[in-house]
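Missing here: one protein chain of the complex. Every other protein chain is in place.
For reference, chains read A and B in written order, and residue numbers begin at 1 within each chain.
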Amino acid sequence: MHIPLDLLVGALVAGLLLGGFYAAVTVGVSISFGILDIVNIAHPAFIILGSYVAYIFNAQFGLDPILVSVLALPAFYALGALVYQVYYQSFEKRGQDALRGLAFFFGLLFITEVALNLYFGVDYRYVEASYLGPTLHFGMIDLPLRLLVPCMISLVLLAALQIFLSRTFTGRAIMAVSQDQLALQLMAANPVRIKRIAFAISIATCSLAGACLIIIQPVEPSVGREYIGRIFAICVLGGLGSLPGTLIGAMLLGLMESITSTFYGPSWAPAVAFGFLLLTLAFRPAGILGR
Amino acid sequence: MTDLLEIGGLSKRFGGFVALDGIDLAVKKGERLGLIGPNGSGKSTLVNCICGTLHNEAGSVKFDGKSLAGMTAHQRTRLGLARSFQLPRPFMSLSVADNLRVPLLYTVHAREGRKFTHAEMEDHCGEFLRLVGLADKAKKLPRDLSMVEMRKLELARAMAAEPKLLIADEAMAGLSHVEVDDILALLVRLNERGITIILIEHIMRAVMAFSQRVAVLVSGKKIADGGPQEVMRNPEVERAYLGQ
Partner (left out) sequence: MRTSAFLLVMAAVAAAVFAAGHFLGSDYFFFAGYTVLQFVVLATAWNILGGYTGYVNFGTAAFFAMGAYATVAIYKLYPLPIPVLILIGGVVSGIAGFGMGYLTLRLRGAFFSIATLALAVVLQTLVVNWRFVGGSRGAYIIGPATVPILGNYIEYLFLIMLTLAVLAITAARAIERSQLGYGFATIRDDEVAAEASGVPTLRLKLIATTISGALMGMAGAPFPYYIGYVEPASTFGLAYAVNSIAMPMIGGTTSWAGPLIGAILLGIVQQVATVTISSAVNLLIVGVLMVAFVIIAPKGIIGFFQDRWRAGSGG
């Protein structure tokens, strides 16, 4: 088969940009699932919520979706803290988090989707911004701003979180929660508080990721479900709880999907994530970077 | 006497941490072995590697002449290797009697010619419960038991699998003087029936009274192995373990 070079380069570039965006979508789950061991399958629902917040303020007041998402960070942080508090009181504390905790998050996913559906209907919503149309050209390489901007935001977000987790006291305490309860006690940190902060941060990322999502594609309430497979595929692929791993996993999946949809058609793309997830689980459960 | 359990060069690491470093240990048929060592010395890791809960990277474990390599935990249990857990892990949704029924159904039944009728099953459960003094709690759920009773249930469940080798992992922690003596007497009775026993314990009085031989683990290495008195006189053991 002869593959035109420009098509291939285009697919690769689009894949990398898409992968960058996927990292933003996944980083929250890398924290909640990878570090805290909380299987928050409702994460995509919070991202969709972020998209709708960006949409509402963009449509009503013409505000820039990214500006809106930054301003909404505290609200999402508070929402995350609240959800964790309920989760902790109802499941973690009673030591029955597995079965019912999953049902709880599944319920949240479902309720959010149905509620958005009732209020906004199933129409696709989108935002307006100056950077949605233009594309930068560098020789063979096309960089549509619509993909480049979310990718950049995502990289900034990941870098900021990585610095936070490795350099600050709270960040280190969060990393310690997963590995070493004793060290945590020596640091005189309250594990529940640390976990609440970490979970709240993971939900706060949904605000940014949601804005990125609605910049990239129009959104309707059930779009989130397509991301469940992607998010967890990336998470597992990159090795749980590692942010650099998340980025690499996201880029890989972005590339695979982009190549699939360029050469086989976009309706096959969702199957790629799942196939990747299953293969990784079956053969390399510690992730590509895991030992 | 022949060796029932032969461990050769067994190593286990967690990431960069070496939990077990080339352990050699043999246990003879019918023997009572005490395994001691400070906290974090690798005793429970060793038990987990023997029983198949963890997989060792290097070394071999042979039981009754067969290599256990690649065998799952339940296959090892069926071969005749039973263990109690350091922190009791009862089946919380099953009654005390039903907890014992599980090894009977899944281990003893899996052996040649050992199918029980319903009545025989009841008898067996009742016998083990009487043995550990839990007969009046048969219908209770584990959450209604005290810590001591949970430890007894833990032991009874391991016994119910009718093992050739029983590994009791700190079955006596937190028990009173009298209760320790009760459990010791019970273990000795089991041993007299021909069951080989490895006792992992912090209570030195119990270890000295029970063991025919004592092995000492420190930081994942076996530093001594011999008669109880002899091991206690070993200066290395004194320094590493008792001298602290």
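The rule is short, and it goes like this: a contact is a pair of C-beta atoms (placed from the backbone, for glycine too) under 8 Å apart; a residue touches a chain by one contact, two chains touch by 3 or more.
Since this is a predicted model, take the numbers as computed values, not measurements.
K.L.:
Considering the entire complex, write down the shown chains that touch the omitted one.
P.N.:
Counting the whole assembly, the omitted chain is in touch with A, B.
K.L.:
Please pick, from B:Leu5, B:Ala19, B:Leu33 or B:Ala82, the residue that touches the omitted chain in the full complex.
P.N.:
Counting the whole complex, the residue in contact with the absent chain is B:Ala82.
K.L.:
Considering the whole complex, which of A:Val39, A:Leu132 or A:Val192 touches the chain not shown?
P.N.:
A:Val39
K.L.:
Over the whole complex, note the residues of chain A touching the chain we left out.
P.N.:
The list for chain A reads 33, 39, 41, 86, 90, 94, 96, 98-100, 102-104, 106-108, 110-111, 113-115, 117-118, 222, 225-226, 228-229, 232-233, 236, 267-268, 270-271, 273-275, 277-278, 281-282, 285.
K.L.:
Could you list which residues of chain B touch the chain missing from the display?
P.N.:
Missing-chain contacts on chain B: residues 51-53, 72-74, 77-78, 82-83, 85, 89-94, 98, 101-103, 105-107, 109-110, 139, 157-158, 161.
In this text, only the chains that are shown with their structure count from here on.
K.L.:
Need the CA-centroid distance for the pair chain A / chain B, whole Å please.
P.N.:
46
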